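One chain of protein is taken out of this complex; the other chains stay put.
Read from first to last, the chains carry the letters A and B; within each, the first residue is number 1.
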Amino acid sequence: MKPIVEMKNIVKIYDNGVVANNGVNFTVNKGEIHALVGENGAGKSTLMKILYGIEQPTEGEIIIDGQSVSFKSSLDAIDHKIGMVHQNFMLVPSFTVAANVVLGNEPIKNGFIDKDQVLKVTKELSDQFGLFVQPDAIVDGINVGQRQRVEILKTLYRKAEILILDEPTAVLTPQETQDLFKAIRTLVQQGKTVIFITHKLREVKEISDRVTVMRHGKMIGTVDTKDVTREQMANMMVGREVFLNITKPPMKRGEKRMEIKNLSYISETGRPVLQDVSFNLYAGEILGIAGVEGNGQTELVEVLTGLKRSAGGQAFVKGKSVLDHTPREVRQQGVAHIPEDRLTNGVALKESIEENLIVDRYFSAPYKKGMMLDYRLIENKGKELIKQFGILTPNGKLPVESLSGGNMQKVIVAREFSSNPFVLIASQPTRGIDVGATEFIREELVRLRTAGCAVLLVSADLSEVMSLSDRIVTLYEGRITGVFPDAAKVGEDELGLYMLGIKHQTNEEMEKFL
Amino acid sequence: MSLETVIRSIFSTLFLASVIRISTPIIFPAMGGLIAVVTGVPNMALEGIMNVGAFVGVMVSAYTGNVWLAILAGIVAGVLMALLLGLFHIYFKTNLFIGGLAVNLMASGGTVFLLYIMTGDKGNSASVKSLSVPNWEIPFFKDIPFLGDVISGHPVFTYLAFLSVILVYIFLYRTRFGTHLRAVGENPEAATTLGIDVKKSRMIALAISGVFAALGGMNLSMAYLQFFQKEMAAGRGWIGIAAVHLGARKPLGVLFASILFGFADAISNQLGSLNIPSQLVQTIPYITTVVALAVFAIQQRQAALERMKRYQKEHLEAISANASKAE
Partner (left out) sequence: MKSFFESKGFRELLRIVLAVTIGLALGFIITLFVSKDPVGAYKSFLLGPISRLNRIGDWLEESLTLILLGLVICIVFGASQWYIGVEGQMVLGAMAAGCVALYVPIPPLPRILLAFLAAMIVGALWGLIPALLKAYYNANELVTSLMMNTVALKIFEYILKAFIMTPKSRSISSELIEKPFRLPTFIPNLPFLQGIREIWMKQTSVTIMVYIVIAAVIIVYYLLYKTPFGYELRTVGLNTKFAHYGGINVKRTIIMSILVSGLVAGLAGAHLTLAIHNKIISNMTSGLGFEGINIAILAGNNPLGVPIAGLLYGYLRAGSDVMERSSDVSRELVFVIQAMVLLLVTAERLLPTIQKRVADIKENSENGTNGKPDVKNVKEGDSHVA
């Protein structure tokens, strides 16, 4: 087999000095399914953005089909028959499926868009590659699996020979994943080449011919998939054992602090996102929610913290209902919240660090003194927290936007932890931040739990959930599929089966541990 | 006049013709606003661009004696103002609202400034002899009783305005470029990855909205009246923006919203002949706008709530159906 993509000695240094790729060599053969794996931040997305022309390499050479190329934009890449399906779909929601497929290069008749032709070519492509879609459906109303097929059709319409799929299964149900794999095999049979980014090793084994592993911006190696076990791949990916090295004193479980009964939530488009979710949260424990992203974790947190209205059910803290109350009312019951999307919910970027630290408490003593805010006190408290949580900044008067991602998250953590929470709900507390901040935040979470707080942890990082949690609940399609009373005694494989909805515990099995 | 005669006159041909006439200078900016909004750059300078168009059209017609040249000049001036806004918003990141207000300020100050230089008057251009666009008697239609009186004999601008609704529809939904504009408005990132130039698209959308706003302005100064008047647009640019909201960003809906405002304006003109204080009557179109916006906003909220309730009910039914099946 001859190589169709060769990326040689690729270096990418961003303007802010972050080295995303450091001398990466990456070769893909024609007609293969090539998996590209690595942890979050390993540099796989950057590498693919370079291949697709979205980013330009600082150094290095790209050879497509034996021809050295330099892409200024994704258009150049499309010209060289490269197509990419992004993780967040690039679709126009009010357009039909067919209009999205042909967008940018619509068939024209007499100067106008030829609507019949638009539908026809979409139908033909869909039939040819076995990617079932309904050409005249509005994208807004179709499900994630269909949207993904539209994205793939978009690339095929542009005659792509090399398809880059960026974590395509992250948002899919197992059934949809199987459909996707079938489609990928059809594509390859018809001569296409597929690059498949993922961090799910099971999928690598199942679908790929070869696999390239990246770690910390460097290429670790490329191997034939059949020659490696998942454990070997995991070692290449992580370079150390998957379990995090966190020392956790034994759990001293206390009283029931939060009680959630039959909670459900329906999205604005009418999709039931949470269905009949019930569990309790106890003092002194970390309860981890494990699940593939998009299975209702985000909504669970937002409903419990007052950001979204539920569609039914109950939630109590200290015996008082907190469901469908305002965020302030929820907070006044002692619930602290580390939000998933820290830039939109967690901070006001242009506001000072000090002022970001008081949003949950400015209205009460000692911050409020008479009719005024005591800014001297706010400054001093800010200094204390900056010191205590190791936020790297010259002073607390600077806007939060001047901080790095990890330090921003520390601002949020400092605020929420220092509110002396009765219950802490932490959503993706370490996503996308540096190692130092990550370790610090994990230690703080454990410290808080050991001090008796009830912690609900939601994280896409399974090893984080497994090593921090005392008890784990798996969530699949908005339902609880299993509960594991001792997190230390459950394996990744076992959890995966429940996270992917392959196994379910019965209500009787779960009841005694929820 | 008694109330009865007013009510009777509302159903007269004269009144219906006036609704059409008065709607015209709202339809133009509304169509311009529509194109800008669907591309993701709500043009807040429509009001000012109307004033500029009205002024330039009148002045060029007065100096050249050529009405078509005047219209062309008015359009060019409108496009330039819109591009000024685009330049600052799209390339220099000026806030769109503030940029729009700045262009409005420049337009209202600039037109009066130039008016004074050219005519020595600050109020209006009545002292110079300017031209107006011809009226059009529609062959055949004009002879139909009632209908002929209502729809025939308006200035060509009026027909252009109604025609432009169809053109805008075809442009946005049937042409490649119009479709790209809508894609840019809804998902600029997606458009970019497909090779659609977001900045250029937005500049062009603003330019088109400038054309429409200028036409709306010239409709005022070269058809509705035959001279330029200080602050001639008198809020119609803003009402046009309101019409875009009310019309749910669809050409036909925007047309109906514009006619609604035209109707309110025409009513206020009719009531002016009654013994009601004219100032209060003149508030009708503006109050209509506020009320219409309020009703629209409340309805949308209500619809969303009801949709949510329906989903919830369906969901509960599905659950109980499942439960009974399980038993």
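Miscellaneous remarks
Note that in this section a residue touches a chain if its C-beta (ideal position, glycine included) is under 8 Å from a C-beta of that chain, and two chains touch if they have at least 3 such contacts.
Since the model is a prediction, treat every value here as computed from it, not as a measurement.
Shown chains touched by the undisplayed chain in the intact complex: A, B.
Within the full complex, the residue among A:105, A:280, A:345 or A:404 touching the omitted chain is A:345.
Considering B:15, B:88 or B:212, the position touching the chain not shown turns out to be B:88 (whole complex).
Interface residues of chain A facing the missing partner chain: 54, 56, 72-74, 87-89, 91-93, 139-140, 143-144, 147, 171, 267, 269, 271, 294, 305, 307, 326-328, 331, 337, 339, 344-351, 355, 358-360, 362-363, 368, 371-373, 375. For chain B, the list of residues touching the undisplayed chain reads 40, 44, 84, 88, 91-95, 97-99, 101-106, 108-110, 112-113, 116-117, 122, 186-190, 192-193, 197-199, 235, 238-239, 241-242, 245, 277, 279-280, 282-283, 286-287, 289-290, 293-294, 296-298, 300-301.
Keep in mind that, in the parts below, only the chains that are shown with their structure count from here on.
On chain B, the positions that touch chain A within their shared complex are 170, 174-176, 179-180, 182-183, 186-187, 189-196, 304, 307-308, 311-312, 314-316, 318-319.
Interface residues of chain A, counted against chain B in their complex, comprise 54, 73-75, 78, 84, 86, 89-95, 99, 103-106, 108, 111-113, 154, 264, 266, 268, 270, 272, 275-276, 311-312.
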